[in-house]
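Sending over a structure as structure tokens; questions will come in a sec.
Missing here: one protein chain of the complex. Every other protein chain is in place.
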Amino acid sequence: MTFWEKLMNLDRRWIYLSIAIVVVIPAIFSFKVPVATTPEVKKIFNFVDKMEPGDYFYLGIDYDPSALAELDPMTYAILNHAFSKDLKIVIGCLSQFGVGMAETRLAEIGAKYGKKSGMDYCFLGYRPYPAICILTMGVDFRVTFPLDYYGVPLDSLPVMQGIKNLMDVKGVIDITAGNVADFWITYGNGRFGFPLALGITGVMSADYYQYLQSGQIFGLIPGIKGAAEYEALSGFETTGMESIPYQTLSHAVILLFIIISNIGYFATRARKGR
Amino acid sequence: MKKQIPIYFVLVSGIVMVIQYFVPSEESEWLFTYANDWVIVIGIFALALGIWALLKTEFKKLKKPKEAFYAGTVLFGYFIMVLTGLKREWREAGTLHMDLFDNILIPIQATIFALLAFYVASAAYRAFRARTVLATILLLTAFIVMLRLIPLGPFSAINQTVVSWILAVPNMAAKRAITMGVGLGAIATCIKIILGIERTYLGHD
Amino acid sequence: MAKATALILLAFCFAGVSAQDAAVDTTGPPLPAAPTNVTVADKPDDTGHGVLVRWHLSADDGGGLDNVLAYEVCRADDAEGEYVNRGVSVKGIGEYEDVDKSPTENGNPNPGYIVTGKTYYYKVRAMADGPVYSEFSEPGAGLAIENWYHFGKTPILFGVIIFWAFVVYFIFKARKGKEFYVRPLAGINAVDDAIGRATEMGRPILFVLGTGTAGDIATIAGFTILSRVAKLTAEYQTPVLVPVNDPVMFAVSQETVRTAYLEAGRPDTYKAENITYETAMQFPYVAAVNGIMLRQKTATNFYMGVFHAESLILAETGNIAGSIQISGTDQISQLPFFIAATDYTLIGEELYAASAYLSKEPVQVGTLKAQDWAKAVLMIIIIIGAILISAAIPFIKDLVTVNI
Partner (left out) sequence: MTTAELWWNTLAAILTLCVFSFLIKDNPFYKFAERLVAGVAAGFWTMLLYHTNFYDKVVLTMQKQQWAYIIPILLGLGMWTRFSKNYSWISRYSIAFYIGISTGVSVTVYMYTAIFKQISATIIPFDSVTGVLIIIGVLCSLFYFFFSKAHTGAFGLVSKIGIYTLMIGFGAGFGLTVMGRVALLVQRVIFMRDYFVALFGG
């Protein structure tokens, strides 16, 4: 048996061992691996980054704790990025069980930058029936949410002065693990035409690239990898970037094995052909 | 009678459920829930059959010295879960039942699931060889998609553009076509069963 | 579009705020004109707990002062009674669905509940920035009735009838003796060889029906394939091992294999203990099947049915054991793994076709012809639909777009 033939029939346990090594090492020694940034995440980063202090955007925290692991890093990075640039944010929840979680995250990050509810951001809270919420917010936030999460009338909030509906903000970023994304596309972007970007879970991602192609969304943060990209771009790093060493190394190992496998295949075929 | 009557049961219950779908009335909604409960209740009683067969096999094995230890393990696992779970508050934290659930079932399940990380690598090594045009297409697409995790500087952006196009266009088209094919195949199978053309599953004497 | 949007405007969203709470402001911004002509009709296609409220838009909506933002819809039990807010509709839409099916709410009577056959009165007013409100419209009245046919589902009804007719027609033709050509499928051709191989090696065949339930159509397709496979093996005394994880599947598999042996004329070789209930739950089941493959050294593994993440675990373990593997599933997410790790894969519809191929009965093959005709019809609908919609004629698209 030649070297190449042996390679073709490589004992699979060498492959297992390689995978084991690349997932154990980052667990013991933490280190950083750069993440490849993609245009769809970069566009969202640029959208936030290019806004002037005092500009508004709407952030939808439309997920519940079950999707926390993948989506929270996105919320974390975007909120930090926006607050550090003194942007004004209107935040709403269209997912019933996510509102408490969102409030905690918002208060914690807001406090870090000395941002106050009602002054620098407005937390609308939760309303059921996402489609009608989006439609009515496109007309007037006050119709959907007469009061904010803390029970204060929107009209009396300084941050909401001169801002009436979703057309008055620079754009919408919706972070979700469910079909709320479809409602934002159909009823939000579809009816009102405001710029829309999505942050979604990894399993959903394959189904949402079509909206990027058709221009219905301008950006997309897919799963933990997308979250890591935003973290890397904005410099506000958390669990997204921590997961990248494992992922990059194991993908690299698999790709390497595919290359070796094909080199072996062509080498043996060439030998046989002679 | 043993053979014909069940075929009529399939026919009648099948047709009734097809018609039910088009009737929005409250009675029809009740029928839908009720029929689904039939399926559930039959399933509960059937579980006893499965468990009985399982225990019978393991009790038999208990007599063979080579198998006795493993059969004992199955029986131990089964009866300890049943006995600790008899109370109405069986799912409350801190009970022995939950501790066993959290520390036996969950870690083993999660670890078997985690084996997949190794298997995707070995399957990729073996299958992704450019033997035929089809294998090459499969290999190249998977390669490009996996490449998105590797930082390649400016090339990453190009690669990602290709990936998002693959996902939005051919991947989407493939999914839709398979779904439609599955739909037709499944409905045809249902019709064959409802009409009694396919009856192998029912058995006869 | 406006109608489709309005359909989403479900009632209970903003219910509970009494109209009296918000005092009508008479100073400040100009008031919009009141909407007119409120009509109330039964909401079609439902169980009788919903009404459709329609009105003519305010003169200041899209014209006049053009200051209308939304409409507030209020309901009362009698014309002079207290009108309670049931919800809002955005500007430009003169329609609102008031639906409430639950008689109780957290154990208390639900005031919003719509009783079938009871007359309700509705008033609508326009809201403008401020917020300021117009006068209420004149009341309109109507009642909800229970419907016996879902008109919205008519296209589906036609779909079912047409396809059913196709199937019956081709079965009828086949019964009359018409032979249909079917192209070869690699996965099916491999079945005979795979069974032969097991027989030669004197090793068992493994048949995995997946982790669905006995009611999943893909599992039922799996039963029909199991039946053909068992029939082929009955003669050779090659055992077919069928480990299952669903108890109904367990009973049906026993019947299927037993009948197959009976039909092959070898009821004596049927062994009930080859069909085993391994355990409930996905991964413990997979672990048990892994054990069977490696310890019983199965020569051929079939995977036919509904599979989830376990597809690759099974296929790779079978590979380690050196088995020939034939797979088939309707689960799109698992097909890549079967394609990569098993020798032959029946993709989606091929799984359903397999039992017809294996049975070779004309009647069974006839249904494949029906499926092909249906596919041709679907393709024509897509092409014509796309051409028409490119010319801004959405007729076909509207026809096949079913909103339930």
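Which chain is which? They are A, B and C, in the order written, and residues in each are numbered from 1.
Just so it is clear, a contact is a pair of C-beta atoms (placed from the backbone, for glycine too) under 8 Å apart; a residue touches a chain by one contact, two chains touch by 3 or more.
This is a predicted model, so every value here is computed, not measured.
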Where the missing chain makes contact, among the chains that are shown: A, B, C
Among C:Leu65, C:Val115, C:Leu143 or C:Val160, the residue in touch with the chain that has been omitted: C:Val160
Touch with the omitted chain, as defined above, among C:Val252, C:Ile326 or C:Leu358: C:Val252
Touching residues on chain C - with respect to the absent chain: 153, 155-156, 159-160, 163, 180-183, 185, 214-217, 220, 248, 251-252, 254-255, 278-281, 283-285, 287-288, 290-291, 294-295, 332-333, 335-337, 339-340, 347-350, 353, 368-369, 371-372, 375, 378-379, 381-383, 385-387, 389-390, 396-397, 400-402, 404
Residues in chain A touching the chain absent from view: 13, 16, 19, 23-24, 27-28, 202-203, 205-206, 213-214, 223-225, 243, 246-247, 250-251, 254
Interface with the unshown chain - residue positions in chain B: 2, 5-7, 9-18, 20-22, 32, 34-49, 51-52, 54, 58, 70-71, 73-82, 85-86, 88, 90-91, 97, 99-118, 120, 124, 133-134, 137-146, 149, 163, 165-184, 186-187, 189-191, 193-194, 201-203, 205
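Everything that follows uses one rule, which is that only the chains that are shown with their structure count from here on.
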Chains touching both chain A and chain B, listed by label: C
Farthest-lying chain, centroid of Cα atoms versus that of chain C: A
Comparison of A-C and B-C (more C-beta pairs in contact): B-C
Chain centre separation in whole Å, for chain C relative to chain A (CA means): 29
Mean-CA-position distance for chain C and chain B (Å): 16
Multi-partner residues of chain B (at least 2 other chains): 120, 122, 124, 126, 128, 142
For chain A, residues contacting two or more additional chains: 12
Chain C residues touching chain A - in the complex, by the definition given at the top: 5, 8-10, 13, 69-70, 87-88, 90-91, 127, 129, 131, 320
Complex contacts: residues of chain B adjacent to chain A: 117-118, 120-122, 124-126, 128-131, 139, 142-143, 146-152, 156-157, 159-161, 164-165, 167-169, 171-172
Residues of chain C defined as touching chain B within the complex: 45-48, 116, 146-150, 153, 156-157, 160, 163-164, 167-168, 171, 213, 215, 217-218, 220-221, 223-224, 227, 244, 246-248, 250-252, 255-256, 258-260, 262, 273, 276-284, 286-287, 309, 312-313, 315-316, 319, 330, 332, 335-337, 339-341, 347-353, 355, 363-364, 367-368, 370-371, 374-375, 378
